[in-house]
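Only a single protein chain was left out; the remaining protein chains are all shown in position.
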Amino acid sequence: MMRSLRNAVVAAALVLATPFAANAAGEVVKPPAQDWSFGGLFGTFDRASAQRGFQVYKEVCAACHAMKQISYRNLAEIGLSEDEIRAIAAEVQVQDGPNDDGEMFERPGRASDRFRSPFPNERAARAVNNGAYPVDLSLIIKARGGGADYLYALLTGYRDEPPPGVPVMDGMHYNDYFPGHWIAMGRPLNDDQIVYADGTPATTSQMARDVTTFMAWAAEPELEQRRAMGVRVILFLTILAGMTYAVKRKIWADLKH
Amino acid sequence: MAGLHKSDMKNPVVRWIDERLPIPSMLNKEYAQFPTPKNFNYFWNFGALAMVNLVVMIVTGIFLAMHYTAHTAYAFDSVERIMRDVNYGWLIRYIHMNGASMFFIVVYIHIFRGLYYGSYKTPRELLWMLGVVILLLMMATAFMGYVLPWGQMSFWGATVITNLFSAIPIVGPDIVVWLWGGFSVDNPTLNRFFSLHYLLPFLIVGVVFLHVVALHITGSNNPLGIEPKGPQDTIPFHPYYTIKDTFGLCIYLIVFAFLVFFMPNYLGHADNYIPANPLVTPAHIVPEWYFLPFYAILRAVPDKLGGVLLMFGSIAVLFVLPWLDTSPVRSMKFRPLARPFFWMFAIACVVLGYAGAMPAEGIWVTISRVGTAYYFMYFLVILPVLGKLERPRPLPESISAPVLRGGGPVPAGASAKPMEKA
Partner (left out) sequence: MANAATATGSADGRSAETRRDFLKLTTTAMAAVGVGAFAWPFIDSMNPSASVLALASTEVDLAPIAEGQAITVVWRGKPVFVRHRTADDIRAAADVNMSALPDPATDQSRVQKPAWLVMIGICTHLGCVPLGQRPTDPKGDFGGWFCPCHGSHYDTSGRIRRGPAPRNLEIPEYAFLTDTSIRIG
């Protein structure tokens, strides 16, 4: 009886949890699972890939997409040096002020500044992009059910022509993995669109993979620390549980049942 | 002039305090010597676990509140600041976030244990009802807490749930405006939800205190559902159950830690990492998993008011459960006929939860309706009728002698006697 009760509870917990996995997919085409450096229970971010991904973001995505949760100083976490970060930040002009005359002014960026947003607000972004809003990418991996797999699939899932029988929509682009398939964003990545600083061939899939790694880091910068701490905490608790169980056995041994 | 409290404490400092403020004596009586049935199984851990969980939620919540900004323009970003910049902010927030799920897991198991072993039956009716009050307060707290990060699910969850009150005839729409403090869910709503989210847990602490007081008057139920007949049936709470609870706590913490450190967003919804947008509703609005069965009941009824009434009714029915269940036998162990119905009820709850996560169309509506019908049938028809029809298996003489099953068949009505306190 006890066992069946326990099993039922476990089963209940599992069944209760599954709708999320199922539902996240919804009408979306399930993106194929990729092998990620940060995947699994113990994965860590591939620093070189994340740095290349930042280059992709900076040279391609940043034209339209903001990442306002991220500061330049955060780039130290994916292995950029303080000088590199200063240089990167100084490339952009950020608004500051007001100064003593009460006026806003522009100054070169500092490490402590947030990534500069391409548009001052959502309306300005929509006005330039045919009414579509290029979403903030800081949390994109956490904010989409399919996570990293979805982003990679989306970036590599463009078709020049919709499948036969699907009417063409003006100003929209067909993507195998976007919910509803028609997406306002045109194909963002093309082979050799950028030149990687480290000489890696910039194929579409390579850039998609790198930028996804970068986005994964941006969404969960605590991931490595979290997992490392998790291993230690669970190890500690397991030992403590074992010892507590031994104490419990000893104490209860006094009792006649 | 009243004298000092007579203290048995050995330590002079403790004794000095105890003579003037007998909390040590009280703790000793209620938590050390407290006679507890000796035959608890591990399901009796979950009350203590819930208490620990409540403390964890309050502590993490207080620290989160130090960094959180309750304003529509800053709430989302302040949560991200906690996740990224505050030292260990991610840890505290993930503990709080998953702590809510853990709390409901623990409390639901605690409730199902009560249902299975008949812990709600006389003389523990009030103890049970206080528990239902705690559940209601927990639900309100969890709901308002989910609004605070001001993501898409926060906003639309708040909109949908507050709109439930518009189903009330005549005054409904005015009540909703009053709840919002405006004409839609907006900054005033967020501010009051934050205030109440901070307040309600302390109300829960108060009701938990009453729950424990009531428990210590009647004493605990046990897997056999018969009252202890004498000292041979009980053991002091300490060290036997303190150590057993501690062991259970370690196991619970391992599960909790696994969620927090390795799959912190598994039980959440991706859409809540998109900042709230009052102009765009997400494709699927789903409440947090612990509300799904109730959500399914709500959607099972095509009528707005009917759905709302039934949803609240599904909790309200728990208040009168002690009087609906007519069987004098507590534990399902001795109720061969009721047991399968109980398990069907448990399955119905799980199925309702699943249906609540699915789009409200096609087969899922039907499934929700069947599940809802069975949910209410179980309380309103099956339990009242079964008590009259069922022939329970003979109850053991006492907790110490549970093997004495050969006492001959006991008539259903007669088994009420052994339940009186020895």
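Order of writing sets the chain letters: A and B. Residues in each chain are counted from 1.
As a working rule, contacts are C-beta pairs under 8 Å (C-beta built on N, C-alpha and C of every residue); 3 or more make two chains touch, one makes a residue touch a chain.
Just so it is clear, the model here is predicted, and its values are computed rather than measured.
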Report summary line: Full-complex touch with the removed chain, picking from B:Gly47, B:Gly89 or B:Gly131, is B:Gly89
**Report entry** Contact residue for the chain not shown (choose from A:Val29, A:Ala132 or A:Leu240)
**Finding:** A:Leu240
Query raised in the report: In the full complex, which of B:Phe40, B:Phe63, B:Phe112 or B:Tyr241 touches the chain missing from this view?
Result: B:Phe63
**Report entry** Absent-chain interface as seen on chain A, which is shown
**Finding:** 71, 73, 100, 110-112, 236-237, 239-240, 243-244, 246-247, 250-251, 254-256
Report summary line: Omitted-chain footprint on chain B covers residues 35, 38, 59-60, 63, 66-67, 81, 84-89, 91-92, 231-232, 234-236, 240, 246
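Note that in this section only the chains that are shown with their structure count from here on.
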Requested in this report: With chain centres taken as the means of their Cα atoms, state the distance from chain A to chain B in Å.
Outcome: 35
Query raised in the report: Residues of chain A touching chain B in their complex?
Result: 1-2, 5, 8-9, 11-13, 15-20, 22-24, 26-27, 41, 68-69, 74, 135-136, 138-139, 142-145, 147, 179, 219, 221-222, 226-227, 229-231, 233-234, 237-238, 240-241, 244-245, 247-248, 251-252, 255, 257
Report summary line: Note: in the complex, chain B contacts chain A through residues 38, 41, 43, 77, 80, 83-84, 90-91, 94, 105, 109, 112, 116, 235, 239-240, 243-244, 246-247, 250-251, 253-254, 257-258, 260-262, 264-267, 269-271, 273-275, 283-284, 286, 289, 292, 333, 343, 346, 349-350, 353-354, 356-358
